[in-house]
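The complex appears here without one of its protein chains, the remainder shown in place.
The chains carry the letters A and B, assigned in the order they are written, with residues numbered from 1 in each.
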Amino acid sequence: MTQSCGRWMSRMAVVALVAGTVLALAVPASAGEKVFKIGGLAALQQGFGRSMQSGAQIAIDEINAAGGVSGYKMQITWLDDETSPATGRTLAQRLIFNDKVDAILGCHASTVVLATADLMAQNQILDIAMGSAQKVTELNNPWIVRVRENDLLTGKVLANYMVDKAGLKKIAIIYMSEQYGMGGRDNLIAALAAKNMKLVAAEAHNQGDKDFSSQLLNVKKAGADGLVLISGVPDLGIMVKQARQLIPDVKIFMSSVGATKPFMDVAGEAANGTFAVVTYTEDNPNPMVQKFVQAFKAKYNAPPYDFFSGLSGSACENAGCVQRNQGLQRRDRPDLRCGQGRGIGARTPANHVREHEAQGGCEGQRQVVLSAQTLRTGEHASGMFPRFAHRESGSYGMGNPVSADGVRAGAGLRVRPDRPRV
Amino acid sequence: MVSGLALGCVYGLIALGYSFLFNAVGLINIAQGSFVMLGAYVYGVWFTNQFHWPFIPALAALIVIMGLFGMACERFFYRPFKRAHLRTVLVSLVALGILLGNLALIIWDPYPKGTKGLFGQTTLRVGGMAIFYQSLFIIASTVLLLIVQHWLFKKTTIGKVMRAVALDKDTAALMGIETDLAISLTFAYSSILGGIAGMLVAPIFSIEPFLQVIGFKGFGACIIGSFSSITGAMAGGLMLGVVETLGSAYISSLYKDAIAYAFIIAFLIFKPEGLFGTRSEESGL
Partner (left out) sequence: MNTHRIRNGIVVALFAFLALVPTYVEAPYVIFVLNVTCINIILVLALNFILGYAGQVFLGTIAFFAVASYTHALLFAKLGWGFWPSLPMSIVVTSVLSLLIGIPTLRVRGAYLALMSMGFIIVVGDVIKNWMSFTGGVWGVPNIPRPDIGTFTLTSNLHMFYLCLALALALAWLSLLIEDSRYGRAFKAVRDDQLAVEMVGVSSTYVKVLAFVLCGVYTGVAGSLFASFNVYISPEIYSFNYNSIFLCMLVVGGLSSVPGSVLGAILLTAAIEVLRPLKEKYLTPLALLIIIILLFEPAGLVIFIERAVAALRKFIPGKRLKEARRG
């Protein structure tokens, strides 16, 4: 390339940038048809973000193919927030003011959810968050609804199972020193404390670490018989691989990340015989779940990678409906009926932990999955639907935690395939 | 401890990649980590997971592809900048690293992947310790590679040509050696080294774009050892691997990376020529 050619190219680049800026800032003309817009915020550079995208798309395609909800077509715009709260805020602003979305499907990273919480409240936008930290619950922000288990419940399920069912006496934890891991650790400690137990070892690691031998050896030294791992995908896989070598006799339990396909890909055979708490598994016999799995396979030629797909799908579906049931309407916002409960979460009878061998991953690993359980605390929701403060009960799956009564009071997110919603 | 050595071997290999390019063209290839990541992806995802090729053909194909890739990089990222200021080249290499990371994201999806490797997860139990076979494999192959390399550079013509160019580019040119070709080959070789490091690492780590950051550690290994000598680079790598593992075990597992980098920075400040190098013109401004 000659000098002048290069100069010309640089000049064109500038022109393109300027033109693009102008175009991008121009408010897009509104379409004639009625559209319910959802904004999607996720870390698209990571697997989970991609899963959210794909799952949501299936739901939206299905909904639109069936004619939409209450006459509105659904549309979702995704933006990559790189799990950075600052970018998340920027993008939330863009979605709210530029794209004028009616609801936001929030990030799976709880820090982003926390960072954008005030924007949601200020602008009265429904945020269907996918972050699982308890801190999000503590915000008590009525505009944030979750479709995923929160860490508190995960901690309880783990503690219940490990202590009561598996009879483990010495429990240790290795956690990632990010909000997910730290929250998980705190919740486990609290749940164990409720059973008068303490952790015998709590080891931390940084995200991206590749070698966990020192942490595992410390766990071994503490004489643990059960180990909880709360971390992100690649690290978790490597951890499990190494754990199987260094401490093969210790039972391994994980949070929902441990039941995802990428984890199994990385962990390989080491994932056999581990336990995980999750709301969605591919082989859940619930017909709703299977229908979703088939649709996913048909569209993407691969089964869903993790639970985010399913959850985000149903989130989309119920977005408008939640708005109405929450009493969160705005005059300028579409008022949608509730969609058919496309329940993806597991349904289990109260206080029951359902174990089943989950076949998944590339090597057909067998893993025992503790699927969602219902915890009733006897508290009522006061008719204001999923404010999920400290009222935990109701089934996992969608819109949790909700009290059973509150759910029956007309909430749209409960899994109820046998009751068509009006 | 053994895993520390294995990790060190990997760092050492990456350090070698840096070292060769530095000696040949005075360039510190900031994007070397990306080569490692690419090697892991190409070998792990394409050859092993998708095509299911056995080891030897996969290795051969990896070498070929990484070699070609190295030459392409030289053509597009080094040659145009030959006359430019070093600062410009460094910045463009940073950009290359970012580009490769993003491209990896696009070509392969963002889900981290695992691959089996030759030995899977099997271990050797020695007196209460469990050692991954893969770790032993890494150490063994590194040793093998060093031997091959020694032969390559001392005995073959290509090797001698590359060494000549590395020692003194201008004189070599005067002697009629095609320096451009030699530099191209050096890039190719560095890239191959990176690729092999990636291949070794793929089974024990996960394959994802984030793998790039291992390049920084390898760079650090070079600093500790030395850029100019092969033994130095390897030794630096081993030291870094061991320090990191021991530091994590005895000091704090959380600050492990910080410890490793602090170690590197300390070397940078107090002994920038590394343990094995000699005080010479540093590649700098």
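We adopt the following convention: contacts are C-beta pairs under 8 Å (C-beta built on N, C-alpha and C of every residue); 3 or more make two chains touch, one makes a residue touch a chain.
Being a predicted model, the structure only gives us computed values, none of them experimental.
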Touch with the omitted chain, as defined above, among B:Ala61, B:Leu90, B:Leu136 or B:Ala173: B:Leu90
Absent-chain contact - pick from A:Asn64, A:Gln124 or A:Ser177: A:Ser177
Positions on subunit B where the hidden chain makes contact: 28, 30, 77, 80-81, 84-88, 90-92, 94-96, 98-99, 101-103, 105-106, 110, 216, 219-220, 223, 254-255, 257-258, 261-262, 264-265, 268-269, 272, 282-285
On subunit A, residues whose C-beta touches the chain left out of the figure: 1, 3, 6-7, 9-11, 13-14, 17-18, 20-21, 23-25, 27, 44-45, 49, 78-80, 82-87, 89-91, 93-94, 96-98, 109, 111, 114-115, 118, 135, 177-179, 182, 204, 206
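Keep in mind that, in the parts below, only the chains that are shown with their structure count from here on.
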Gap in Å, rounded to a whole number, between the CA centres of subunit B and subunit A: 37
Contacting residues of subunit B [partner subunit A, same complex]: 3, 7, 49, 105, 109-114, 116, 120-121, 123, 130, 132, 204-206, 208-210, 213, 244-245, 248-250, 253-254, 256-257
Subunit B partner contacts - residues on subunit A that touch it in the complex: 44-47, 49-50, 177, 203-206, 208-215, 217, 233-234, 237-238, 241, 244-246, 261-262, 265-270, 305, 362
